[in-house]
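Okay, here's the structure, questions in a sec.
Left out: one protein chain. Kept in place: all the others.
Let's turn to chain A:
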Amino acid sequence: MAHKNKNALVQLAETMADNKYVMGNRLVEVGVSGPTIEATLSSISLSQGELSHARLLYRWSNDMQGLQTKKVKAVKQPEKVFPQMKEATNWIELIVGLYVNNVAIQAVLREIMKNKQQELNLQFSKMMIELEDHLTYAKEWCHLLIHDKGSIPKKFVENLERAVQPVEKWLNEVENNKELQQLGVISQDSNLTSLFKETIATLPVTRTGQRVS
C-alpha cells in the first residue's frame, strides 16, 4: 500500500491494536484472580495472544505510515480504548469486554480482509484463527455467567449493555467512513453494526436483562 491518505486506516488499525493491548493487560491483571485455576491459566494464555495480536496490528499501522521498525514497543498509553475493558476489575466485566470487543474487531478485520485479502493474509491469517478461538472461549464463559445463580446473570446483562453501546457507535463510524470506503477497505454495504448486533443477540439474554432458557 502507498503511505499517503491512510490516516483513517491507521486510526482504525490503532483502535483495534490499542484495545487488544488493553485486553492483554486486563486478562493478566484481572484474570489472575479468575474463578477457577483453569480460568486463570486460560486468561494468562489469552493475554499472550491478545498482546501478540496488538503487536501485529501496531506493525501494520507502522508499515502504513512508512515506519520501519522491526520491534514494536508501546511508547504511549493506548488512547482509543473502549471503556468496558479499560475499567474491568472483575471476571464478569473482563469476559464481557473480551467477547464484545473481539466480536467487533473480528467483524472489521473480516471486512478489511475480504477487500484486501492478498495484502493482509501473510500478516493476519493466523491471528484470525486465534481470534476465533478467543471468541469461542469468551462465549462459553458468557453462557456460564448467564446461567449462573444469584446476582451474576443480572450483572452480566448490565455489563453487556454498557459494553455494547460505545462499540456499536464505533462500528457505525467505521462503516460510514468515506475515507475507508474510498480506500476500498470497507464496502458501502458492509453492515458492520448489523452483523455485530446479530452476533451479540445470539447470547441467550433479553434486552431487559432476563435470561432466556
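Simple rule for what comes next: contacts are C-beta pairs under 8 Å (C-beta built on N, C-alpha and C of every residue); 3 or more make two chains touch, one makes a residue touch a chain; residues count from 1.
Keep in mind that, in the parts below, contacts and distances are computed from a predicted model.
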item: Among "N-methylglutamate synthase subunit A", "ABC transporter ATP-binding protein", "Alpha-ketoacid dehydrogenase subunit beta" or "Metal-sulfur cluster assembly factor", the UniProt name of the subunit that does not appear here; value: "Metal-sulfur cluster assembly factor"
item: Given A:7, A:33 or A:125, the one touching the chain that is not displayed; value: A:125
item: Selected from A:7, A:33 or A:48 as touching the chain missing from the view; value: A:48
item: Contact set of chain A toward the excluded chain (per top definition); value: 45, 48-49, 51-53, 55-56, 121-127, 129-130
